[in-house]
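Attaching a single structure in structure tokens format; questions to follow.
One protein chain is absent from this view; the other protein chains keep their places.
The letters A and B name the chains in turn, as written, and every chain counts its residues from 1.
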Amino acid sequence: MKPAKFEYHAPKTLDEAVNLLGRYGEDARILAGGQSLVPLLNFRIFQPQALISINHCAELAYLRVEPDGLVCGALTRQAEAEQSADVQDTCPLLSAALPWIGGVSNRNRGTVCGSLAHADPLAELTAVAMALDARFSIVGTKGRRQASAAEFFLGDLTTCIEPGEMLEAVHFPRSGKNASAAFVEVGNRWHGFAVVGVGAHVECDDVGVFQTVRLSAIGVGSTPVRLTESEKILQGTRGETQALQEACNVAAVDLDPPGGFHADSAYKSGVLGTLVERALNETQALRLQKEAR
Amino acid sequence: MTTHQSNDFVGQRFPRREDQYLLRGEGLYLDDLAEPHNTLHLAFVLSPHAHARILSIDVSEALEVPGVVAVLTGEDFVSLIKPIRPNIEMPTYLYTDRLALALDVVRFVGEQVAVVLAESKYAAHDAIELVQVEYELMPAVVSLEQAISEGSPVVHEHVAGNIAFRGEFASDDFATKHAAGKYRLRERFRHGRVSGSAMEPRGCMAVPIRGEEITFYTSTQIPHIVRTEIAKHVIGCSESALRVVVPEVGGGFGVKAQLYTEELISVALCLKYRRPIKWVQDRREDLLTNTHARDHIYEMEATFDERGVLTSLELELYTNIGAYSSSPFGGTIETTGGARQIVGPYKLPNYAYRCYAVTTNTCASGVYRGVAQPACFMAMEGIMDRIARQLNIDPLEVRLRNIVLPGDMPWVNVLGVRYDTGSYQKCLELARERSGYEDFRRRFPGSRLKDGKYHGIGIGNMVELTGTGAPGWRVRGLQAVSGIDGATIRVEPTGKVSVFVSQANAGQGHFTTFAQIAADHIGVRPEAVTVYEGDTASTPFGTGTFASRSAITGGGAVIQAAEKVSNKIRRLAAHELQVEPNDIVLQDGRARVASDPSRFVDFEKLCLLAYSLGKGALPPTEVYGLEATEYYDPPVVTVANAVHIIEVAIDAIDGRVAIENYYVVHDCGKVINPMIVDGQIHGGIAQGVGEVLMEEIVYDEHGQLINASLLDYLLPTALDVPDLSTLTIDHVETPSIDSLGGFKGVGEGGIIGSVAALTSAIYDALEGIGANVNSVPLRPSHIASLIRAARQSAPDPEATRAKQELTAAH
Partner (left out) sequence: MSSIETTTVELVVNGKRYKRQIEPRLLLADFLRHEIGLKGTHIGCAHGVCGACTVQIDDKTARSCLHFAIDVQNSEIKTVESLATPEKLHPIQQAFHESHALQCGFCTPGILMTTEEFLRGNPNPDDDEIRKALCNNMCRCTGYVNIVKAVGLAATSMSAAENE
């Protein structure tokens, strides 16, 4: 269908955008890349009274390396982050996940923050944010506030962003040296939406002992899920076979993934452990590659 | 008698003339056509319920939307359009009339209940949301299994038990012969529902020209059928004042070989409002309302001897035809198709079937590439595989023992269908040799599990009934599908050739292939030929483009017309050059004396005579003009064949299927353009992969179509098809002896072989662990659950095998 009518605003500054948000409250939507939002407008599932396009807010277009991490402003395009050496260095899991999102023509326009704010339970970046304990900077008429990943993702397409607020930036903690990361997915087609996806981020010491292990999954809940039990098992090991197997076996315990015609719950639980193994194997291979150089 | 024996152009890999404008983006598809300034745009209010009584419709709010001109409901159309009743004459067939716009009852989610006319499409979409419809819900029946069960709700009151048609057949003394079978197996095959999903959604535009004349543009494969049906159904529409023009069509696949309510409504409203009326659907409406296909159950019992040769087959087939019998093919087309085409290339001496067309509260089904053949061959090839497993004979060998052999041709099968020529044995043997089949068997003598993947190899051994002429359609009771096609060929005054064919292509390259045929038979170069299709004002009457028929029927008509025209050219040239007509040879636009090649006359000069231009005079025995119109009715059917052999590797945990190797050997008779033939096979393969691994139209228990978008109805991408290094296509040419050009059809062969072979490959990979693969689609989750269940329940594979032999239908 053709989308319903809306009032269109193209603020030039963040302040303007926030004022507009304040004015419209829940009757407005932020338009950035539009890759998630506009299909819903074309289906007329959403019919906001106003669209506030932040595509002309230059001050939101930044991708910055800071001492404690990487900050993506609201207008950081996914393609930009994908091609950035800074992102590869400071946040390899983000680099690993980005190529899985749609196609180049989606990532050219789609934004990192936009995908997170939309909170589709199958969005790869939500798993990245969850795994790395990303910090969300939310701004509204009442000022700024921060939210942790756990606080941010509330459910299917639902975040803690209130009417009148928008996601201004997301902060990914800087990963340590000797960090490697991988993202793996399975779906019902060789490329397309994930049925289940796993992001793995591993930091080792100089002798290969896992100091930091972060694992999270999409597709096994209405929000991304941190696989904390698996992380605990791997912590302090070198990722040997037995530890790895144990970590994979417990991954799906206590999970009750939503089932549907794309895949049933048993499949998702069944495949999760294998994806954890594949992701960790990939991080291992990357680590060896780096060491070889 | 052909005048141009050497076939310079037929058989050549001519690049397409269509490409120049299509590549530039200059192709004008329906939505690209210039809209006259006062065009009204239609948008439809669709029923959100699968089965309901319409209590009231309030259009007042919708009328308030700026730009809205009118909002009409079913009541308004009672006096405008007659009920749609596909003309099918078969005993036991029960008509399920459909109104252009629902009046009292809606029978599927997506059925149209009101239509908005507005100055812009955006305004029309604003208005449809404001139409208030009050419904009283009625019990809905959604699945095939539910519809045939005791006590199910019925879709139409007069169609008891939801059986709109039942067909049956039994060969002589079947019961006795079937009971006497030495070995027996039973299986139930299930094929899910799919949607053709051409890249271009449907649309149409009716434009008043002058007086009562209307030019009706529509994205269709059957312009003449649509024209006649519109004239019969739209009150006040005169067929001779109705011109149907087909623009560029962005894919048809049979889904556009239907008569749709929007077409009738557009013409009716054009007559009523005397303004151009335009309608284009979106993808959601496409998936909701364009005819669906497949959704079959095959209950089969086969008997065979100790060598694996079939001695009898009994089939009970149920097809889900949706809420209404679609027009013109009706709800019986897949039912009779599946039941009759399943015999395939096998000698099967004793056969009986009972087939049922079952109504449900879902979108009507129609014809989609292959039309039942992908499903019924999936089943038959599944039977071959199971015979092989039961007797521990190689599956390819079993097929070789069952096929019709060269010495048997022409073969009349157990149903009385004649197979004119074919290369079943040659293709199977070539496939065995060139597909890596025997190498696979050597590599995997026992367990198929290697490196975490189950490996399998599958065979799709198929015939395809192509070029069905009038008798073929009559046998299936289809009175509105004439079966003939026509061609007019005209040599223009300057010597160029125009060919008008009663076809309507959607990407098959007709402007190139028919030019090749005409050029060969008239004696000009293809560059001198222009082909026209899809315009009822200039092309003769015909049936249209579907069911792998255009090469045969269109080609045959072109050849006949070309013969007539070239005979006249030869007579005129003979008169000019003072020789006998059979001493004249036509080539490159020249008529040359065969016995003295230095003497010739250009076609252009002969045209001066034919059109009374210039100084010469026509011979007294001739009439003016240099054109001919011929109709061709191919005798019943001509049978193409192919073998697909696919090697797969299935991940034991995630259930994903990788195609390791894909081999095809295909015989479509005399090939017109090998490049185009390969392209048709490639496309069919991709759709077959989609059908087996990912495509399914899913209705929930309330009849809601839950995946009405391409986000959830998954089409294969470039990563899902075999890559260049793993795909091999060989060709065999066994010309048809029944079709004029020796051509056979190829449009559907790719998908038929693909579905059968891919299912067979997955079965082959997993049957060793006791998993029984007998339904599609097979998503990774389904395959993974088959693997999980097999591994858990059957530690002893031998015990599993024994259990399966005794197992009745699932």
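Basically, a contact is a pair of C-beta atoms (placed from the backbone, for glycine too) under 8 Å apart; a residue touches a chain by one contact, two chains touch by 3 or more.
None of the values given here were measured: they were computed from a predicted structure.
Checked against the full complex, the candidates B:308, B:345, B:683 or B:770 give a single residue touching the omitted chain, namely B:683. Residue B:675 is the one among B:163, B:675 or B:698 that touches the chain not shown.
Within the set B:242, B:501 or B:721, the residue that contacts the chain not displayed is B:721.
Subunit A residues in contact with the hidden partner, per the touch definition given at the top, are 1-10, 31, 34-35, 38-39, 41-43, 50-51, 53, 55-56, 79, 102-106, 108-109, 190-191. Although one chain is not drawn, its touching partners on subunit B can still be listed: residues 15-16, 18-20, 22-29, 31-32, 122, 197-201, 248-251, 253, 282-283, 506-509, 675-676, 678-679, 681-687, 709-711, 715, 717-719, 721-725, 727, 750.
Going forward, only the chains that are shown with their structure count from here on.
Annotation: 43 Å between the Cα-based centres of subunit A and subunit B. Those residues of subunit A whose C-beta lies close enough to touch subunit B in the complex are 1-2, 4-5, 39, 42-44, 186, 188-193, 195, 261-264, 266-267, 270-271, 274-275.
Taken together, the subunit B residues at the contact with subunit A in this complex read 121-122, 125-126, 129, 282, 284, 653-656, 693-694, 696, 698, 706-707, 709, 711-712, 714, 716-717, 719-720, 779-781, 784-785, 788.
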